[in-house]
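Some notes on the structure that comes next.
Heads up, one of the protein chains got dropped from this complex, but the rest are sitting where they should.
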Amino acid sequence: MIFQSELDLKVARIDVLNETLKRFHLVSAGGEFLPPAPPGSHLTFLLNPRDGEVIKNSYSVVSPTLIRDHYEIVVRKAADSRGGSKFFHEDVKEGNLLKAKAPRSNFSVHSLARKSILIAGGIGITPIISLLDEIKRRRCKVELHVICGQSDRLALEALLADEALAGPNFYEGRNNCSIGKILAGQPLGTHLYICGPFNLMRHVQEVAHELGYPSSNVHIESFGATIGNAFNVKVEGLNKEISVGESESLLETLEREGIEAPFSCRGGACGQCVVRVVEGEVDHRDFFLSDEQRAAGNCMTPCVSRASGRALTIAIK
Amino acid sequence: MDAMISRPRYDRLSLGLGRTHLLIIQGSELPLGCLASSVTLDDFDEIWKVVSCSSVLPEPGSAEKQFRSANHLTIALCHRLSSETMGLRVYVVGEESFVWDINAQCRRFGLGNDEIHVFAPYHGARRVRCAHCRAYTTNCQNTIVTCDGCGATLLVRDHFSRFWNAYQGFQIDSEEPGVVPESVAFRS
Partner (left out) sequence: MTQFKIDETFRDDYTFRNSDGAILRFPFPFEQDDYMYSFNVELHRKGGPTGAYENYFDIDEHYVSECRERALVLLQDPSRCLVLDHMESAEWDTLELIMECLASDYPEHFELHRDPDSWRWINRPLEIEHSFIFGDRSTLPCSPFEYITRQAQGDFLLQDHRNNNLYIDGGMVTSQADWSLEFDVGMSFIEWHAPVPLAHEMGVFESAVNYLMQMEYGIPVRRLNWTMTVNPRLDTSQENYPVWGPDRRTITRQNIGSKLHLRVELQAAWRLPRSNAILFSVRGYLASLDDISRVPKWARRLHRVIKNLHPEIADYKGISGYRDLVTEHMAQFDDGAPTSPGTQPDTKTLI
């Protein structure tokens, strides 16, 4: 169903693409249809590599967006892996069960684009693949440029094999690719989608800006997107200090800790969830509080707002 | 009647970032007060004008081109846009219905919000679309007009559609035939 926020997935098949890349086919553990994976989306896994330890890792869904009976993800084994990609490469076996949050995307396809240029750096190709699928469904002109190391080229080419695309352009290494050449002389209504290392994305943005691309035509995906900073919270009257992670809201943390907190919209609009702030600075991200209330600094909406520093003390009515 | 938020407000033109800046003027002179104080005519790479004269020719290659009518200019503009590349900025000065016509053409060729800027220094007369029969009544000077299509007595609302390039009119005496408020001239 479409309305699931947490998924139980079963590993149906694992393909080894090369020494560092593996593709995982995931189906719903209960056999039902999965929520659609939006173009450019990722799954955030809640992994348990060792007892008592939970780590969160996000990987892009590379299967076409119309497919509802399975997801495919590609995981690169990172040299300095803190556990996620190592766990996937060494411990995950066919038939294993994994928990993940429903797929989310930071990319979306611009509906008025007359041409799309996709630029990927290395494994940054992964969110681009489903984006390409959606763009082609819209019958929009498209070019794909992939910059990668020599050792990955074959595997990445294989990943794109299903995409029946006239000539993806491969460049072995950044020095062999002139972004200026790609971007110059493109027709009106061209949109750029970039995913890769920070420096590449920054460079493309700069070149595009110089050539007169409006910023609304340049779309970038920062990998491993988080919601914000991590911080600690004391709840007055409860003898407890809780820590809010980078990818969860304060409201979610309260709920996870079994602390009862009111809410309605969960998006900073209704004000149902407002709590009193006893100590600490708040990074207000809601649409509800007035400027005066923000300035006074004694309340916040835990569904979206965070600490601007490392710690907060709050009181729940 | 308070101004509605959908009614366009125009900011004096200032130059954004871009490769080529094309200024389009309905008329042979730029009216005073169209440009922001930091901008002069020299800042534009090209200026196209509608001069309302049957014998002018747009000179190829020259930075300033003259056109006989709005349609004459629009035909040339569409031709140009079909082969243009990213980095073009278009600026339009003229009557309200002219600037939104040019705006619509540019959007057809992929220009977005940041790539086209319009300024209508005088927008007293309105083009009105009847909510009921969908006919246009042009050059409306007052809040109450008779629809060119169905003959209804329309109240012209301040509600403007960029898509239709028109204000909305609806039959004001639908509930009580003949009961019509006083007609007021639009301020420009």
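Here the chain labels run A and B in written order, and each chain numbers its own residues starting at 1.
Throughout what follows, contacts are C-beta pairs under 8 Å (C-beta built on N, C-alpha and C of every residue); 3 or more make two chains touch, one makes a residue touch a chain.
These numbers were taken from a predicted model, which means no experiment stands behind them.
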Chains shown that the absent chain touches, full complex: A, B
Of B:Gln66, B:Ser97 or B:Gln168, the residue in touch with the unshown chain: B:Gln168
Touch with the omitted chain, as defined above, among A:Asn96, A:Ser151 or A:Ser216: A:Ser216
Contacting the left-out chain in the complete assembly, out of A:Val16, A:Ala29, A:Leu46 or A:Leu66: A:Leu66
Chain A, residues in touch with the chain not shown (by the definition above): 1-5, 33, 35-39, 65-66, 68, 102, 104-105, 108-112, 134, 137-138, 216, 264-270, 272, 287-288
Touch residues of chain B, complete complex, unshown partner: 4-7, 112-113, 129, 131-132, 134, 152, 157-164, 168, 170-171, 174-176
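Simple rule for what comes next: only the chains that are shown with their structure count from here on.
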Contacting residues of chain B [partner chain A, same complex]: 17-20, 81, 84-89, 109-115
Chain A - residues contacting chain B, complex: 112-114, 183-190, 209, 211-217
